[in-house]
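Okay, here's the structure, questions in a sec.
For this depiction, one protein chain was excluded, whereas all remaining protein chains were kept in their positions.
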Amino acid sequence: MLTLSLFIIPLIAGLVLLNIKNKGLASSISLVVSIIQIAVFVYAFSVFKDKSALLSFDKPWLSDFAIRFHLGLDGLSLIMVGLTVVLVSIILLAIKNLNYENIPKLLGLILLTEAALVGVFSAKDIFLFYFFFELALVPVYLIANLWGGENSSKITFKMFIYTVFGSLFMLISFVLLYMRGQSGDIESIKVTVSLLPNLIKQILFWGLLLAFSIKMPIFPFHTWLPDAYSKSPTPATMLLSGLLSKMGVYGLIRILLPFAPSGIQLYGEIIIILAVAGLVYGSIIAIKQNEIKRLIAYSSFAHMGLMAGAVLTLSVTGLQGAIFQMVAHGFNAVGLFYIAKIIFDKTGSRSLTTLGGMTQSAPLLTVMFMVVLLGSVALPLTNGFVGEFLMLKAVFDFNHVIGILAGLSVVFGAVYMLRFFQKTMYGPSNDITIKITDIGTKEMMVLVPIVIVVLLTGVFPNLILDISASFVNSLGVLNK
Amino acid sequence: MFESSIDRVPDVFMQIPLVNFVLLATMLFTIGIIGVLIRKNAIIIFMSIELMLNAVNLLLIAFSSYRSDPNGQIFVFFIMAVAAAEVAVGLAIIVMIFRNIKTIDISLLNRLKG
Amino acid sequence: MYPIIVFSVSGLLMLYLGLSVSKKSLLPINLAFLLIGLLSGFIDWNAPGLYFNNMVEVSNTLILVQSVVILAAILVAGLSSKLFEDAIDHPAEYYALMQFAVVGALIMVSFQNLIMLFVGLEILSVALYVLAGSDKRNLRGNEASIKYFLMGAFATGILLFGIAMFYGATGSFDINSGSSVANNLPEGKIFFWIGLIFIFIGLLFKISAAPFHFWTADVYQGSPTIFTAFMATIVKTAVIFALYRLAVYSFSFEYDNWSKFLVIIIGLSMIIGNLTAVYQSNFKRILAYSSISQAGFMLLSLIGLGEQSFGNLGFYTLSYAFATISGFGVFLIVSNDQLVDGRPNENINVFNGLFKRNPDLAVILLISMLSLSGIPLTSGFWSKFFVLNDAATKGYLWILILGIVMSAVSLYYYFKPIRATFGSTESESITVSAIAKATLYVCAAMTVLLGVAPNLFRGLF
Partner (left out) sequence: MTPIALIPLFPLIGFLINGIGFGKISKSLVPIIGTGASLLSFACVLTAYLQFDGTPVVVTLFDWITVGDLNIKFAFQLDQLSLIMLFVITGVGTLIHLYSAGYMSHDEGYGKFFAYLNLFLFSMILLVLGANYLIMFIGWEGVGLCSYLLIGFWNKNTDYANAARKAFIMNRVGDLGFLVGIFLIIQTFGTLEYLEVFEKAKGFQIGDGIILAITFALFVGAMGKSAQIPLFTWLPDAMAGPTPVSALIHAATMVTSGIYMIVRSNVLYSLSPATLEFVAWIGLATALLGATIGLFQNDIKKVLAYSTVSQLGYMFLGLGVMAYSSGLFHVITHAFFKALLFLGAGSVIHAMSGDQDIRNMGGLWPKIKITAITFLVGTIAISGIPPFSGFFSKDEILAHVFEHNKLMWSLALLGSFMTAFYMFRLFFVTFKGNFRGTHEQEHHLHESPSSMTLPLIVLAALSIIGGAIGFPEIFHFPHKLNEFLSPIYAGSKSVNPEFGVIHIDHSTEWILMGVSVLVAVIAIVFAYALYGNGKNVPGSDESMSGIKKVVYDKYYIDELYNNVFVNPISSLSKFFGNVIDNKFIDGIVNGVGTLVNQASAQVKKIQVGGTSSYLLFMTIGIILLLGYSLVPSLFESLKSIIK
């Protein structure tokens, strides 16, 4: 029931917000929803170990087809739902203070996305998973279109059609599975999946892989990403990079790993190579990007590549690292995009060539930026390090050469992020940046929680690793 | 042909085998189709379609009498009645078009394209 | 059974009422008749059997399907409100024709005898020939009408030839007699086969499956939008169920043979329908090609032909009706609001900036398009899922994959109007009449509701 309420509260609130006009009312509703959601989540977190029955909700949905509306939380889901709930609250907080038209509708759409994401991360039935997987994109698409300005329509459409195209292959796989098993239950499919004929196994593997690798994305299916991230309005970008891309990794772990182990045995190495190639490739491209959001986009893409590689090593370390990194990257990406938005709002520019010297007039922003940046360049004692350390170790254990190549991204990451930092904050100030004001309480309310999370989970990563361990240990498909 | 049911077959089929009726009807039907295909005048196309329908009628009657089953002949009446209705509507449409563009050459009707 | 009688009578009544009653009150009367017809159907609930000398069948599931047809008619009528009052001199005639067409459709859904199939089809078709050309002074309407008529009549001829052959092979018009040919002679089997193919072709033409779809785009485009909507939903529903009855009762024992060519036709329909639609810029043509591909999907159920196929088809047609009618409905309102050369603008760009002009319409359009493209949690997803699942159980893997790939292609054109709605063209807002609004809301709401809880309807079968 708890899981259901986590899903239903934002759903209802989102629908309500779509139909009201008053900005103040809308803000307070979204605030209340955030608080309730976090409270419910904290409660769910507290009962997770002892009374996990409370977390499950299971009702027949299509009885003729043995499809059930089954939500539940295990270690992985709990982390992802927690990430969603907290991150969406932060995004809501951030949005309220930005200059967007029609804030209530925007907040409503974000809450709808939250509902879909909670659905994805807690679905226990493949079809349920698929629905939410697809559905999460729709509100984001609308946000990108409605608040995105002139040329975003084409780009967001490309993203939409590309990712939906990918997930349709997931649907093929699911229909095939379903026909063989006559049930959509993830747990029971896990058991029967090894009995499938080889052809089906192959289709299953490739279909699922395609879907998730487009969503994450993995090289070379990533070309929708730079445009989509850079041209979409910030709320959409935050959702995309912080949460929606995680659906791909989550899918890899939740669906692909248990459903197509033989495929991973056969082709895992190629995928890891692709993922790491994407990691290095994305990092290198990011080095010379001058547009802030594009730079973060490529960095985001690079990070996702490492997550995919780590998951496919089928090692405890890799999985734990990837799960941890999902959380870490979620916060870091949202933080970075928010900072990019602040910079843009203050200076009217997103180009590194026209910025510089902002630290002189905005020291507070510099500090916040610095911390988030350190998280994303994986400095120890920030959240980025733990995930990256574990993932690199997993990839390194898998293959030393690939591991060292992947490690190069740590260097490149420092190169482009510091360039980003230097070109905005350091150097002489110019006409644009000299007269900006520092960030105030409104922005701090968004950035301080992010910074706290960055440091807290960096110093005490076991807060998350302990929970995910229960899931990873029960996965049972890992190499020893 | 159809030796097994030869005792029930009406006299006419003793002289003309069923297959001849079928072939005739099929030929008529084919002529109708060809007419539809090669003519441009809406009325003539329409007449060709009527020819197709009458071929069907012929076929039905042949089968009906061969089978000694009245249903086929009843169907023919239905066809004739419905065809009459169709003619009424069809001619009305043709007249409407003629009023508008003063021709009933269907090859000139090509304003609808994507 | 009762709806057939009700509409036959009410159609005639309507013609008379048109002379005496004011234009304004015609629509409520029409809706009332349709509602009465809808309800009358349920008199036969739980009284299954064959009626009228084994001419029509009545059963609970058939009543449901007939209700889908009538519901579609009601929704279309709901959209027609303002339009008919303004533009058309004698709306009663059209209401009457629509009711007659419904009669034809109802007969086709439940026929037990091929004579009834023919009669039903003709009642439906002749009414539609007239409706397609109802805008007499519009050359495009004329063209659509004559094309529809000539090709329809041609297809009728084909169908009749098939029926005649079928009769020759089996000696009966009863749909159950098909199996008797099995005991017949080999020559009879040839007749039977020719009959089967011609009957199939005749009906595939009506449902506009490729390669018999050529008329569709032109007729959809040329006809007045309201009748296009009518045509798209009611004809498809009626014909697919007619095909279903034939496939189950008359031809099922030859399944192995005809399924082979049917699956090719399905593949062709999906490819041609979706591919052609991509390049179109006229909204009605897009929906026409979309309807071709939808026909392909519906036919998948015939390939499946299992216990669940009937229910799946029922769900598919209902969902299709809601989505199509709401799509056409929004288009109708928007295009009539913006005239080009004195005619409604039918290009995609008519939707430009719709979201700013009337967000409700934009959302309804969005839901409709999402449903047609089969995005989850709209009823369209389930309908596609059901039929694909049906086909896949018979082992047709490639058609499953093709269907899904084509769904991806279809996104491209279904999203054309959606993308246009987000354009920033500034224009004054659009007002919508209450009845039309209600109709659209119902359609959209039902699309979502059935998407969330498909069992509401699917479970009835």
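Letters A, B and C mark the chains in the order given here, with residues in each chain numbered from 1 onward.
Methods note: contacts are C-beta pairs under 8 Å (C-beta built on N, C-alpha and C of every residue); 3 or more make two chains touch, one makes a residue touch a chain.
Nothing here was measured: the structure is a model prediction, and the numbers come from that model.
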Using the contact definition given at the top, list the shown chains touched by the missing chain. A, B, C
If the hidden chain were put back, which of C:7, C:94 or C:193 would touch it? C:193
Among listed residues A:46, A:351 or A:422, the absent chain is touched only by A:422
Which one, A:33, A:135 or A:392, makes contact with the chain that was left out? A:392
Answer key for A:242, A:403 or A:449 versus the chain not shown reads A:403
List the residues of subunit A that touch the chain left out of this view. 162, 220, 222-224, 226, 281, 284-289, 298, 316-317, 320-321, 357, 359-360, 363, 367, 374, 379-381, 385-386, 389-390, 392-393, 396-397, 403-404, 407-408, 410-411, 414-415, 418-419, 422, 425-429, 459-462, 465-466, 469
Touching the missing chain, which residues of subunit B? 33, 36-38, 40, 45, 106-107, 109-110, 113-114
Mind pulling the subunit C residues that touch the left-out chain? 146-147, 150-151, 154, 158, 186-187, 189-190, 193-194, 197-198, 201, 205, 211-212, 214-215, 217, 257-258, 260-261, 264, 272, 275-280, 409, 412
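By our rule, only the chains that are shown with their structure count from here on.
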Can you give the whole-Å distance between the Cα centres of subunit B and subunit C? 27
Can you list the subunit A residues touching subunit C in their complex? 61-65, 130-132, 134-135, 138, 142, 145-146, 150, 153-154, 157, 160-161, 164-165, 168-169, 171-172, 175-176, 178-179
Which subunit C residues qualify as touching subunit B in the complex? 115, 118-119, 122, 126, 129-130, 133, 136-137, 139-140, 142-147, 149-150, 153-154, 156-158, 160-161, 163-165, 167-168, 171-173, 185, 187, 191, 217-218, 221-222, 276, 279-282, 285
Residues of subunit B touching subunit C in the complex: 1-2, 4, 22, 25, 29, 32-33, 36, 42, 45-46, 49, 52-53, 55-56, 59-60, 62-64, 67, 69, 71-72, 74-75, 78-79, 82, 85-86, 89-90, 92-94, 96-97, 100-101, 106, 109-114
